[in-house]
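Read the structure below first, then the notes.
Note that one protein chain is taken out, while the other chains of the complex remain in position.
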Amino acid sequence: MTTVATAKNWDEFMEGIWKQNPVFVMVLGMCPTLAVTVSAINAISMGLATTFVLIASCGLVSMMRNITPKEVRIAVYIVIIATFVTAVDYAIQAISLTLYDALGAFIQLIVVNCIILGRAEAHAARNPPVAAMTNATGMGAGFTIGLLALGVVREILGNGTLFGLSLFGEGFQPWVIMVLPPGGFFVLGSWLLLFSWRARRKQALEATHHA
Amino acid sequence: MIRTLGLVSGICGLIIVGSYQGTYDAVAANKRIAMERAVFKVVPAARSIEEYYALEGGSIAKAGASAPAGAVKFFAGYDESGKLVGVAAEGGAKGYADTVRIMFGYDPACQCVKNIGVVSMRETPGIGDKILVDRDFLANFKELDAGLNAEMSALAHEIKTVKHGSKTDAWQVDAISGATITSRAVGKAINDTAQALLPKLVPNIDKIGSKS
Partner (left out) sequence: MGTVEIRPAPHIRGERTVEKIMLNVVYSLLPVCLFYIYQYGISALASMTVVTGACLLTERWLVKTGTQSGTLADYSATITGILLALTLPPGFPLWMGAVAGFVAIALGKGLFGGLGFNVFNPALVGRAFVQAAFPTAIATYTPSFLPGRFFEFIPSSLAWPLMMPADATIWLKEKHLDALAGATPLAKWKFEGVLAGAEELITSLSGHMAVGPSPLLILACGAYLAFRRYLDWRVPTAILGGAGAVAWLLYFFGPGHYPNPFFMLFSGGLILGAVYMATDMATSPVTPRGMWLYGGLIGLLTVVIRYYSGLPEGVMYAILIGNAATPLIERITQPAPFGKGVFGGARKGASYPLHPGYISREEAGAVTPKKRILKNKPKADERRTPNS
């Protein structure tokens, strides 16, 4: 019984990280993905902030799922999400103002990140709190990994550093395009290419296997 | 439905108020540190700073919670013995992408602008953001003339950004070649703030001459 439950929880968790990865598979939440991933540290902070909002609001939505009237559910979700976003906003200001300036309006914009509302509507509203929060953690982790994948590439090429540490020494030639918006599109496109190429190869392998 | 909505608002209200209260001190401290860091950068000799408003009528008041109309905010930097060593003020002007906000230090002794720091900007990396590092450009702000005219109503010479390599006078800013727009924004930001602040400040500078 316990093993079954654990296995199910594990599946719930892994769904967000791999099978339904919000960035690479579902291609959701592109606005912060493209905008704040100029450095790895920004990407991680953004990912963690979103993860916190995701877990907390999914938990609360799930707890209130039985008493939320269907007609006003979206309003309730938005209020709940906005609350936690405000809390995160204050927390980041308290932790570091530099980070707050770097992330800019994208912290407040977590409110309209479709991953969160999507999770609340599609998962949390139909599952008990533990399952909802496990799933939300997985999704948040998947989102963070996605942002980090972009942030690492863009920081290395655009600045020659990783987490602020210089990798190539003095004479590094920064690729200016990587810290500009087009660089975000290029890197995201390359990652999506890699993922879909993998998926297609797997399909082809399975097809030959069955034949 | 009313009950649920009430409950949700109640919970959310509690969370927001809680987090606001919990982080208030840290946020305020952070903001102060950031501000002080910017001021110390442009007035390196300062050891402590005070925040003031230069008021419309020509008087100077300590900064309170709310700014009176027409007031220009500035920071006075004092050394260990409490003597005024420099004044810092913030200014902004439209750059290439967005407003470039800079902080500059004013030295009352030589009536000139010394040192600038960027508060916020979104200029093109590698081109516009050269204003942070370009040595020739920063050399402009070793002693940029900001003396007032005889009536003390405006700057004797408008601070102006000129094309790269054509600086002739002490009140001109030599632009970075290829980043003229951003350079011009810096010059304009300094000029605008200096024009607003200095005529009010300089006649009364003795009032804040030592730390109160």
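Per-chain residue numbering starts at 1, and chain names A and B are given in the order in which the chains are listed.
Everything below uses one rule, namely that a contact is a pair of C-beta atoms (placed from the backbone, for glycine too) under 8 Å apart; a residue touches a chain by one contact, two chains touch by 3 or more.
Treat the numbers as computed from the prediction; the structure is a model and nothing was measured.
Visitor: Considering the complete complex, identify which of B:127, B:154 or B:205 is in touch with the unshown chain.
Guide: Touches the omitted chain: B:127.
Visitor: For chain A, which positions touch the chain that isn't shown here?
Guide: For chain A, the residues touching the absent chain are 160, 168, 171-173, 175-178, 180, 182, 186, 193.
As a convention for this text, only the chains that are shown with their structure count from here on.
Visitor: Centroid of chain A to centroid of chain B, CA atoms only: how many Å?
Guide: Each chain reduced to its C-alpha mean, chain A and chain B end up 37 Å apart.
Visitor: Write out the stretch or stretches of chain B touching chain A in their complex.
Guide: It is residues 1, 3-5, 7-9, 11-12, 15-16, 18-20, 22-23, 26-27, 30-31, 33-34, 120, 124-127 of chain B that touch chain A.
Visitor: Along chain A, where are the residues that touch chain B in the complex?
Guide: 60, 64, 67-69, 71-72, 75-76, 79-80, 82-84, 86-87, 90-91, 93-98, 101, 158, 174, 176, 179-180
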